[in-house]
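Note that this complex is displayed minus one protein chain, with the remaining chains in position.
So that you can tell them apart, the chains are marked A, B and C in the order they are listed, and the count of residues begins at 1 in each.
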């Protein structure tokens, strides 16, 4: 019987800590059929904008829809690649420059599947999840982030 | 003037701990021009061999040559992709099933460079570094690992 | 009907939730919004109906959640 997966919460309040990432990696030590993990981390950049220097990004989301979309993306990626595990975490609220706002983690027996799936996941998350980043500028201005 | 890089030690005794990975991620919080990190982790699998079940891999290397090769690979990848940082760690000695034996970490302003560089690094490390893994089997047999 | 607004659109309409009359489809809703909030005419946004993206003229059933979504910028 096929394992039934349900929508998981992907949202984390504020920045994603390196300790959370370490814990997530450690949790996979018992899965001894895994040969490779691929991880992507998005980090907030101190970009210089017309309005000034970015000091943080404030994330909001249409949470219900984002979780539903994330679930559909998960299912599609699991169907396409022979993965053992897949995890997606995205920040909500304020994430300061230098902090982690996105954590995508795929694992598989052989490295190729994990790497390709991770890359595709990141692209789809950026394109398809209803999440918005508002760039907080150091002089108290702000600007809406634009994905390219 | 171009920054002069020198050969760095890539070898770690035994398994690479999740805490080391977390520390390495945390060290990049001050580099506020980084927008994306790509990480690959190799984990030892409990493969079933003719001789029995793998319980660990014992790594040895021609260290001097491996460091020289790793340095050349680093330089080539830095020349090819607009990276901010690149780190390579490989275990020597015994790494048990479920533990991490390879940690490749690339960072860049935009995600694509980090991802592509990470993938190319992993391929080149496996193909070009004089490192050998001896699979330790649970009944005290052993077999030499073969990269595919 | 209840309309959720996100990101820059919530800023323009001054609210995260709008309560408006029922509109039968997304084009009529769009016309209403442009009339009420002229700044929206210069903005790219998608209308989600029941948490699904729509394009062109899409029917809006009664009692479903409608949302105004500016371009996504997660990650």
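Note that in this section a residue touches a chain if its C-beta (ideal position, glycine included) is under 8 Å from a C-beta of that chain, and two chains touch if they have at least 3 such contacts.
Small disclaimer: the values here were computed from a predicted structure and weren't measured.
When the full complex is examined, the chain removed from view is found to touch B. Looking at B:28, B:74 or B:90, the residue that reaches the missing chain in the full complex is B:90.
Within the whole complex, the absent chain has one touching residue among B:39, B:54 or B:125, and that is B:125. Residue B:145 is the one among B:55, B:96, B:112 or B:145 that touches the chain not shown.
Listed for subunit B, the residues touching the missing chain in the whole complex are 42, 59-62, 64-65, 68, 90, 101-102, 122, 125-134, 144-147.
Definition applied: only the chains that are shown with their structure count from here on.
Distance between chain centres (mean CA atoms), subunit A to subunit B: 23 Å. Rounded to a whole number, the gap between the C-alpha centres of subunit A and subunit C is 26 angstrom. Within subunit A, the positions touching two or more other chains are listed as 42, 122. Multi-chain contact residues of subunit C (touching two or more other chains): none found.
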